[in-house]
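Have a look at the structure below, then the notes.
Removed: one protein chain of the complex. Kept in place: all other protein chains.
Letters A and B mark the chains in the order given here, with residues in each chain numbered from 1 onward.
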Amino acid sequence: METILAVVIGVLYATGIYMMLRRSLVKLIIGLSLLSNGANLLIFTVGRLTRARAPFVPEGADALQPPYADPLPQALILTAIVISFGVLGFVVVLFHRAYQTVGTDDLDEMKATDT
Amino acid sequence: MSLILRTATRFLLPLLLLFSLFLLLRGHNSPGGGFVGGLVAAAAFALYALAFDVATARQLLRIDPRRLIAAGLLVALGSGMAAWLARKPFMTGQWSSITLPGVGLVPLGTPLLFDLGVYLVVAGVMLTIILSLAEE
Partner (left out) sequence: MRPVLPILIPLMTAVAALLAWRWRGVQRGVSLLGAVALLVAALILLASVWRDGIQVVQIGSWPAPFGITVVVDLFSAIMVALAGLMGLAVAVYSLGSMDTAREEFGYYPLLHILLMGVCGAFLTGDLFNLYVWFEVMLMASFVLLVLGGERAQIEGAIKYVTLNLMSSALLLAAVGILYGLVGTLNMADLAQKLRSAHHPGLVTTLSMLFLVAFGIKAAVFPLFFWLPASYHTPPVAVSAIFAGLLTKVGVYALIRVFTLLFRHDVGYTHTLILILAGLTMITGVLGAVAQNEFRRILSFHIVSQIGYMIMGLGLFTPLALTGSVFYITHHIIVKTNLFLISGVVNRLCGTYELKNLGGLYQAHPGLAVLFMIPALSLAGLPPLSGFWAKLTLVQAGLETEQYVIVLVALAVGVLTLLSMLKIWTEAFWKPSTRNSQPSVNRRQLVHVFFPIIVLALLTVVIGLVVQPFFVLAERAADQLINPEAYIRAVLGGTS
């Protein structure tokens, strides 16, 4: 399972970076979201893949019963998803505005602030 | 928009809002919580804005979504600072309980208050984004 997920993560990173290297704004957004998904999946995988119960304390007990899954990577991913969701929402609006003001989605046309 | 969607939305809106409250309260000990609840509440109003229009949805909401954000942040902050009254570190949960007729002893704590803050902030942020995007 780890091998499959490692390959999936690799593919997500590779396609994400490939998309980011294109000149179109839309592809840049797709690239960014692929990249953040790759990072989330990476955390999920390095947090150990196990067959275990959800980390809830059962009724009547006062401690977790092994085997239970490590809740922390999932909490990290959840936080990261929420953050990347907010950021990507902003990015979409920003790029929409950029398209309106500059009149193109070609990144090569946006050189006003260089040199 | 279509008549079916409009009629369905009229019934769905209160249901969704109730469900969002259910999620908020359930989140205390089980999956659920302020975040999902807030999303569902925002989705309810977004659906209304789709079925009718943004102005009607804003009217129905009555309160500026930005105020919801501010109110939510205040509630969450207050729940964290309540710990200071008991001379505990920031965000330490404080508990008390009330007796409701018919239900019995209900424990109430600052975590619920914090969740309520999250609920308001998430609903406010989502509605600010969705409504202003829809208005463009």
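A few comments on the model shown:
Simple rule for what comes next: contacts are C-beta pairs under 8 Å (C-beta built on N, C-alpha and C of every residue); 3 or more make two chains touch, one makes a residue touch a chain.
These numbers come from a predicted model, not from an experiment.
The hidden chain makes contact, of the residues A:I30, A:I43 or A:A69, with A:I43. Among the residues B:L5, B:L47, B:M91 or B:L113, only B:M91 touches the chain that is left out of the figure.
Seen from chain B, the chain kept out of the figure touches residues 64, 66-67, 69-70, 73-74, 77, 81, 83-84, 88-93.
Residues of chain A in contact with the chain left out of this view: 20, 25, 28, 32, 35-36, 38-40, 42-43, 45-48, 72-73, 76, 79-80, 83, 86-87, 90-91, 94-95, 97-98, 101-102, 107, 110-114.
Assume only the chains that are shown with their structure count from here on.
Computed centre separation for the pair chain A/chain B is 26 angstrom, with centres defined by C-alpha atoms. Residues of chain A that touch chain B in their complex: 82, 86, 89, 93. The touching residues of chain B, counted against chain A in their complex, run 35, 125, 129, 133.
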